[in-house]
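For chain A:
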Amino acid sequence: MLAAQYPVLPVIVPLLSAPIAALMPNRSLAWIMASLVSALVFATAVALTVIVSAQGMISYEVGGWPAPYGIEVRVDSFSVVMLLVISGASTLALISGKASIDAQIPSDRQPLFFAAWLLALAAYSGIAVAGDAFNIFVFMEISSLAGYVLIANGPDRRALPATFKYLVMGTIGASFYLIGVGLAYMMTGTLNIADLHARLGDVPYLRPILLSAAFVTIGLAVKAAVFPLHVWMPNAYARAPSAVAVFLSACSTKAAVYVMLRFDFMIFGGAFAHHDVQFSTVLMSLALLGMLIGSAVAIYERDVKRMLGYSSVGQIGYILLGASMISLGGVSAGVIHMFNHAMIKGGLFLAMGALVLRLGGGTLDDLKGAGRTMPWTMGAFVLLGLSLIGMPLTAGFISKWYLVQAALDLGTLGIVLIAAILISSLMAVVYIWRVVEVAYFQSPQAGASKHQEAPLMMLVPLWAVVLANVYFGLDPSIPVDLATNAANILLEHAK
Partner candidate 1 sequence: MEQVIDIISWICLLGGALVVLIGGIGLVRFPDLFTRIHAASLADSGGAILVIVGCMLQAGLTLAGVKLAAILLFLLFTSPTAGYALAHSAITAKDDGLDVDIESD
Partner candidate 2 sequence: MIIVFSLFLLTMMVVVALAVVETRNLFAAAMLTGIFSFLMAANFFVLDAADVALTEAAVGAGVATVFFLGAIALSSEHEHSASRKFGLALLAVASTAVVILLGTMEFPILGDGSAPVHQHVAPWYLEKTPELIHVPNVVTAVLASFRGYDTLGEVFVVLTAAIGVLSLLGFPRNNSEENAVNDGLSHQKILHIVGKLLIPLIILFGLYVQFHGDFGPGGGFQAGTIIAAALILYALLSGGDRARRQMPPRLLFGMACLGAFIYAGVGGTTLLLGGNLLDYSVLSHDPVHGQHLGIMLIEFGVGLAVASVMLTIYHAFAGHEHR
């Protein structure tokens, strides 16, 4: 019986447990509850992966009402990739984050913090499994609001201006998305994604649909921190508590990219002829700029967390570059990189969490000599950095491989893309090696000798991520199959 309810469990269980966690008397109870629920959601995600890879798409009618009239929850391999990324990142961040959360957040505020965390988890899972455009907006509202609350709990005062900037940009993005959905609803009379796609074909007037596509794409681009609209992201991740940075860096921007791809391929794709040309030219140029400028700025960043933020702008550029190639190879490369990048960036922020916890700060000067005082954490950081660069034996290499291979099919334009990909990888080498040089070649600052290795609770999950990285570098069959199915679904709708 319960198996039929799997698509909805990742949303309803965290929603049920959030109010309870908010009322928990002490912080460790709230933390245990949050971790258990997050682990349960991850287990459901894995179960869904098995079902979807066997059975294809699952459709679930909330409230028992048939599709276009009631709200439909739809789980296919693209949403399963997102679910795995979200619940994996959340479970990892929670289990490893206990020490850093206790250090950064006063204990009387922690039940509220974990309640907001569970709401964010529920909202992101809701977005991943949603089959209804307005439903995505509702969960986007909850996820951004909970995100602002999580980031605002940052350790120092600078968290508040960072949150405010994120709040303003996020709200603008969400309202653009709402205007776009409103326009689409006005022209077709339905909100269900599959129904929208079917009815968009025979809409007499084209201009409102173009408008709707523009608003949806721009709104989601703001939420996804695509290149020119990314200004809020590095500060938000740097000033947030470390555990939040692990969670949000792995899934907040990717959820927006996920929704953007679903809309642009599955709804507007087939609607009018030259949509994909418009989509690819705009997004590809933004992606290229994002990759090059994001990585370039990351090189000159002194605060390592902000550096990782700017590097995320570049990596989002990779994902969009793959998607904007509008080819099976390209889109699946984009989806693979969504999966791999979440793993890599989550791990890097986890390592940063440990370093900040022990060394007191995240700037390059604080990390001096960390290689000797915290060998295991820095070792994990270097390995994950190599994966970010795309060295073989790591997951990053696989996504680079598929991306370059997809670019090769585009002929001369492909050569430009490959050049951009390789230049930004070399820039990644530079900014990762800056950290390595500071950590291994410079002696620690005076009076910093008392640091010892990060707590075991942080090291074990950290090295679990590193090993997962190497495993998916050697045997990428799971993410690759899911990504190719997802690409098939997206493209065959776009025809």
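The candidate set was assembled so that all candidates are chains of the complex that A comes from, given by their letters.
As a convention for this text, a residue touches a chain if its C-beta (ideal position, glycine included) is under 8 Å from a C-beta of that chain, and two chains touch if they have at least 3 such contacts; residues count from 1.
Since the model is a prediction, treat every value here as computed from it, not as a measurement.
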Touching partner of chain A in this complex, picked from 1 or 2
2
State the interface residues of chain A toward candidate 2 in the complex, per the touch definition above.
1, 5, 8, 12, 15-16, 18-20, 22-23, 60-65, 68-71, 108-109, 112-113, 115-116, 119, 122-123, 126, 132, 134-135, 138-139, 141-142, 145-146, 148-149, 152-153, 179, 183, 185-191, 199, 203, 205-208, 210-211, 214
